[in-house]
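A single protein chain has been omitted from the complex, and every remaining protein chain is retained in its original position.
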Amino acid sequence: MSLTTSEHESTDGGEHHHEYLPAVEGAENPGGEHESAGERDKKERLMIWLFIGGDLVILILEVFAWFYLRTLDSNGMWNAAKCTASANCVDGLGNPLIGPVAKASIWHPMIIMSLAIISALFVWAAESASRRKAAKSAVSGPALAALVFMIAAIVVQILQFQVLPFTTVDGGYASVYEFFMGSTLAHLLLMGFILTGLWTRAAKGRYQGGTFHRVRIMRMFGVWIAISTSVLAIVGGFFV
Amino acid sequence: MSFEQQFDAIENEITEEGDAPPFFSRPGGKIFIIWLVFTAIGVVIGVFAPHHLLPGLQSGTGSDVWATIVFFTVLAAPVAAFVYALAFYSLLAWRPKKSGSSDEPPPDGPPQRGNGPLTILWVGISTLLVIVLLVWGMTVWSSQQVAHDGALQVNVTGQQWLWTYEYPGTGVTSRTLELPQDRPVEFNVTALDVIHGFWLDTMGIQTDANPNENTVIRTTPTTLGGFVVRCSQLCGLNHAFMNNKGSVVTPTQFGNWLVSQGATTSAAAKSADVPESSLTPSSTSTTTAAPMNTGASQ
Partner (left out) sequence: MSIATAPLLLEDTPLGPKAGGLYRRQNALVGLIAGVVLAAIGWVISHALLQGSNWGSDMVVTVTLTCWVIGFNIGIGTFNAPFRWVVGKDSTREDELYGAGVGQGAARYWKYCTDHKVVGTQYFVLVMVLFAIGGTLAMMIRTQLITAHSSFLSPGTYNNIVTIHGMIMIIATIIMVSGPFANFILPIMIGAKDMAFPRLNAMSLWVVVSAVPPLLATFVLGGVDTGWTTYAPLSVQAPPAMDAFAICIITFAGVSVTVAGINTIVTVSTMRAKGMTMSRVPIFAWGSVVSAALGLYAMPAFLTAMSMMITDRATGTSFFVNQLGGAGWLWENVFWTMGHPEVYVILLPGTAALMEIASTFSRKPVFAYKAAVAAFVGIGSLAIMVWAHHMFTTGWAPNLATPFMLTTELISIPTGVIFLVLIGTIWKGSIWARLPMYFLYLFLWNFIIGGVTGIYLSDVPADQFFHGNMFTTAHFHYTLLGGAMIAATGAVCYWFPKMTGRMLNERIGKTAFWFIAIAFQVTYFGQFWEGFQGMPRRIAFYDPIFLRANQMSTIGAYFLMLGWMILLAAIIVSWRNGKIAPANPWHAKSLEWKVQTPVPLENFLVDPVVTSDPYTYGEGVPDGQNQPSAAPEPELVPAGASESTSGGGAS
């Protein structure tokens, strides 16, 4: 491999990038990484796309599990629709099961979905405020709102576990549905963590002056969370 | 002699065609010899190993296994041998002496960065081979899928760690698998607890026994004799002992065996597809209905 010396740094010798860089006040991640926000953003955007890609595989497999078990209806136990009192069906604990298993309320997933979408929209608002170099509160305000909506979604999701009309042992539908809920909850919690960071950092003015890149990353992820939550909510709600 | 000189000497040996040396001392000839040797080894292994090592095959599907191995080996051996021939010839022809212990690299080789037509040829040939493999596989597989009318039904149930065979219509349930000769059989395979692998190695058929699912496999035993049914899917503690004996018998023997297992003569005759008169209505059948024990095959 042919190497020539780097042109753009010939004026100050080879030590350019070994200089001790003092912290830059106000910038995202001051001084910690010695590269421009643009360079870092390029990496992080690719990272988040790849992460979403990996998460998409999980989502697809979850939905596959749903439709596969629903179609297969192994032993008539998708939702025990054929389990009458005389059919001697038993659930996972060996107790008699008379079907069909009650459907989960459609409202919880719909509310969670709406909250996740609203939360994502607020992150979007925070991003555009950061992009147009608006005042600090124009970024931190929507960030706080997004966080609040996300927490609300988490609360509703936890609440849904309390009021489900079935338990995990009640066959295929119950199993996959609860898995969807768990998966949604995990995603919402992750997003809640990220939004907490968005809010505290926005409040510290880290996203002022055009340093919107990280907010954009969070918006991308927030939109993905809204999408995946919606997919699970719709599949779980309307394709019993 | 420096590496450079050695290399030149080698180069000359390869490229100098002035005197047109005999074929077998030219590079192409040497490669051909190595190729021939490896091909021969491959073909010999491919033809004789299955012949000597496979258990005695007892059905058309079993012979398919043998035929596939032989055919694929004969097809693949020249290809594999070609790669070996090139690799070994390179090693013999272009390795400067003592290069293994030298800290200095030999001189650079020619900067060939690729050869479009060769690559296309290589891909073309492998595509062709793949098509041949596929056509073979599809033909054989579809021939195995054909359902025969009037096939003998056997319900196979796996559980930890034994097999149970039920012959519908006769009321016979057994721990050994008796099959009539030259009669198509359909196995309806299922399991009670976990997944087991129902594997008739001498007949070249295998399927998993899945709980709550029924899987059908077919074969037509053609050769009389015993065989062992082995579980091919790890199924827990005593997986290694989950095997039992079976045998292919004549239809009359089969009918008699069914009778000895408690079937009525008429049901047995119907199931075995033999005239009722040919069966002896006693339990003194000629074939053994050895009681199942988990280590039967040992």
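By letter and in written order, the chains are A and B; residue numbering begins at 1 in each of them.
Throughout what follows, contacts are C-beta pairs under 8 Å (C-beta built on N, C-alpha and C of every residue); 3 or more make two chains touch, one makes a residue touch a chain.
This one's a predicted model, so the numbers in the text were calculated from it and none came from an experiment.
Screening A:Pro96, A:Pro165 or A:Gly182 for touch with the missing chain picks out A:Gly182. For the chain missing from the display, the contacting residue among B:Asn210, B:Thr223, B:Thr250 or B:Thr280 is B:Asn210, taking the whole complex into account. Note that of B:Leu152, B:Val172 or B:Val189, the residue touching the chain absent from this view is B:Val189. Among the residues B:Leu54, B:Ala151 or B:Leu224, only B:Leu54 touches the chain that is left out of the figure.
If you put the missing chain back, the residues of chain B touching it would be 3, 7, 10, 14, 49-50, 53-55, 61-62, 64-65, 68-69, 72-73, 76-77, 80, 83-84, 86-87, 90-91, 94-96, 99-115, 118-119, 122-123, 126-127, 129-130, 133-134, 136-138, 140-141, 144-145, 189, 193-195, 197, 199, 201-202, 204-208, 210-213, 215, 228, 230-241, 243, 297-298.
With the whole complex as reference, residues 1-7, 9-15, 17-18, 20-23, 28-34, 39, 42-43, 46-47, 50-51, 53-55, 57-58, 61-62, 64-65, 68-69, 72-80, 91-93, 167-169, 171-176, 178-179, 182, 193, 196-197, 200-201, 203-204, 206 of chain A touch the missing chain.
Going forward, only the chains that are shown with their structure count from here on.
If you average the CA atoms of chain A and of chain B, the two centres end up 48 Å from each other.
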